[in-house]
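Here it is, the structure, as structure tokens.
Excluded from the complex is one protein chain; the other protein chains are retained at their positions.
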Amino acid sequence: MKRYFHNFGERVIEGVLTISGTVTSLTVLLIVFFLFKEGLGIFNQSPVAEGSAIVVNNQNPVKELSAKELKEIFDQNITNWKQVGGQDAPIKLFRIDDITDYYTEEQIGKDFEYLPQRLSEVVAKEPTIVAFFPEQYLAKDFQGHRINLENISVSEFLGGTEWYPTIQPAVQMGVLPLILGTLWVSLGAILIALPLGLATSIYLAEIADKRVRNLLKPVIELLAGIPSVVYGFFGLVVIVPLIQDLFGLPVGETALAGSIILGIMALPTIISVSEDAMRTTPRAMKEASLALGATKWQTIYKVVVPYSMSGISTAAILGIGRAIGETMAVLMVTGNASVIPHTFLAPVRTIPATIAAELGEAPQGGMHYQALFALGCILFLMTLIINLSVDFVSAKRKANR
Amino acid sequence: MNSIETKDVHLYYGDFHALKGISMAMKKNQVTAFIGPSGCGKSTYLRCFNRMNDLIDGVRIEGEILIDEVDINNKNILVDDLRKHVGMVFQKPNPFPKSIFENVAYGLRVNGTKDKTLIEERVEKSLRQAALWEEVKDKLKKSAFELSGGQQQRLCIARALAIEPSVLLMDEPASALDPISTAKIEELIYELKENYTIVIVTHNMQQAGRVSDSTAFFYLGELVEYAKTKTLFTSPKDQRTQNYITGRFG
Partner (left out) sequence: MSFSQNQSINNSKRLAQSVAFTIFKLLSFLVVAILIVILGFILVNGASVISWEFLTEMPKEGMTAGGIFPAIVGTLCLVAGSMLFAFPIGVLSGIYINEYSKDGWFKRFIKLMTNNLAGIPSIVFGLFGMALFVNRFGFGDSILAGSLTLGLLALPVVIRTTEESLKAIDKSFRIGSLALGATKWQTTSRVVLPMAFPNIITGLILSVGRVSGETAPILFTVAAYFLPKLPTSIFDQVMALPYHLYVISTSGTNIEASRSMAYGTAFILILIVLIVNLLANWLRRYFSKKVKMQ
């Protein structure tokens, strides 16, 4: 009997442990579920600003426009209906304020009580008009038809070059500048961090004597522990003004500032991972090289570095991963302009910074909210690729031994 | 003529006195074997000849070591020059993760040889000397790891020979190999002594008896007895040598 309970107890403990063991897997699955559930919703929503109506004259054959076309029309980059599949006629723009060009205040009414009717009249009167106004002023017997905005497509979302998630009349949600901005800043960071990190790890693993190593190692570990917001703050008060003065820029918040800070932040990862890799070089192999009359340096670059190449690539990938996902420091120093990057000396905006800066203002369930979750999906996929390639590289390394 | 000569060599690992006043001379174009139980200092002593002990922190060496009449611990001697002159083969085969060809060419390349035909000639010559050429001539570009353990060890010998040293140190070169590969290596040692002075550390007394001209027995950091191999094995003078070769300890 006692034995039975004994076994039972063991079973219970094993059960508890198993459940705990699955928590991380469960979390990852839940993260994927929620990100994609919210994020994919964006492709089912009309990009027209919520509570607004876009209407044209009844004779106008145009029934649908894309968000991009609508924006171009209101920016007066498209000025003829022909360009969007209509008749050859110039487009007449109408915003709610323009009503005063047609009617006096009296005709509209003190409390805008006649406004719906007047709007209807204007649209009926002007065959080439496109009008944008709040939905509440849409009369029941409206003389004209509403334009349907096409839902945003995956290719528009990923390939669109404009990110104006709150603009009227139609929001623009092209994330290409954000994706490229993220990669751009990370690329800069790795260009700074990799040479520095590699040099340091070679120095620590192979050159420095024990005392120096024991002194430098904890200092570098400390570098890893400093919160990103502190790095961001340092960047903001030191690096940003420095860049501004050095290059004579109007603003110092640039991709370069982000890359420098991210590079510094990626250093500890790169150093410790590649140093560990170099330390696994078998002593026998180094001795063989030295015994053949190679200098220490020849041994390092002909034997140690090639031998630890997969570890070094893991370090580089992890460094990039850290840079891609970093939020606060980037948010604070890159200036956050959503333009496709072409230089390191201009502001740039990354995916994490966009989420951090905008989620607070995006109403839950709205299109902007969903777009930010969709950005989260993209970020998640980017880091997933990175994690998997690290797994792949290290699995290969194990297989090679 | 003496190829290696040491006078009163002491070696300390920190406080540990690992070699206690070793004086001996090894003749040119002869095979000298070092035997003794594990930890007796024979490998440590061998590693003094190409200053491999420099790599270990806290090692201090006293006394004089002359190789071809040059004091190798002299400040003017550059250690990589010395190591070019004194080749070494290690206990376990340790080829580089490179092709067979590049393994042998490595020593030449790091010592500044750029001439391609010279390198090719030298690689072939060394592989022939190591009795490996026939087995690998069609797969020189293949990774060295594709060879068997015995072949790898012969590759390591070829690699050491390629830079034309005058002394070849072998640190238990057959201890990780099967009997057939061991026999091949022993045969090779016999052939190589025509051109090289060979010092071999071994655990295996039969091996010492088969390959060496002279044998030195080490015990607890001391050189107990050094004599012609036949003499040492048939009529040892010291009781400790007697005990060791009859298998009473070790």
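A and B label the chains in the order they appear, each numbered from 1.
Criterion: a residue touches a chain if its C-beta (ideal position, glycine included) is under 8 Å from a C-beta of that chain, and two chains touch if they have at least 3 such contacts.
On a predicted model such as this, the values are computed, not experimentally measured, just so you know.
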Legend entry - Listed residues A:55, A:264, A:346 or A:393, member touching the removed chain: A:264
Legend entry - Touch criterion as defined above, residue of B:3, B:94 or B:111 at the omitted chain: B:111
Legend entry - Among A:188, A:321 or A:347, the residue in touch with the chain that has been omitted: A:321
Inset, instruction - Could you please point out the subunit A residues that touch the chain left off the display? - result: 6, 9-10, 13-14, 16-18, 20-25, 27-28, 30-31, 34-35, 38, 195-197, 199-200, 202-204, 207-208, 216, 218-223, 225-234, 236-238, 264, 267, 271, 295-298, 300-301, 321, 324-328, 331-332, 352, 355-356, 359-360, 364, 372-373, 376, 379-380, 383-384, 386-387, 390-391
Inset, instruction - Name every residue on subunit B in touch with the hidden partner chain. - result: 68, 70-71, 74, 76-78, 80-82, 84-85, 110-112
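Just so it is clear, only the chains that are shown with their structure count from here on.
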Inset, instruction - Would you mind pulling out the distance in Å between where the CA atoms of subunit A average out and where those of subunit B do? - result: 60
Inset, instruction - Sort out for me which residues of subunit A touch subunit B in the complex. - result: 209-210, 282, 284-285, 287-295, 298, 302-303, 306-307
Legend entry - Complex contact set, residues of subunit B against subunit A: 50, 52, 55, 57, 80-81, 83-84, 87-88, 90, 92, 94-98, 106-107, 109-111, 156, 159-160, 163
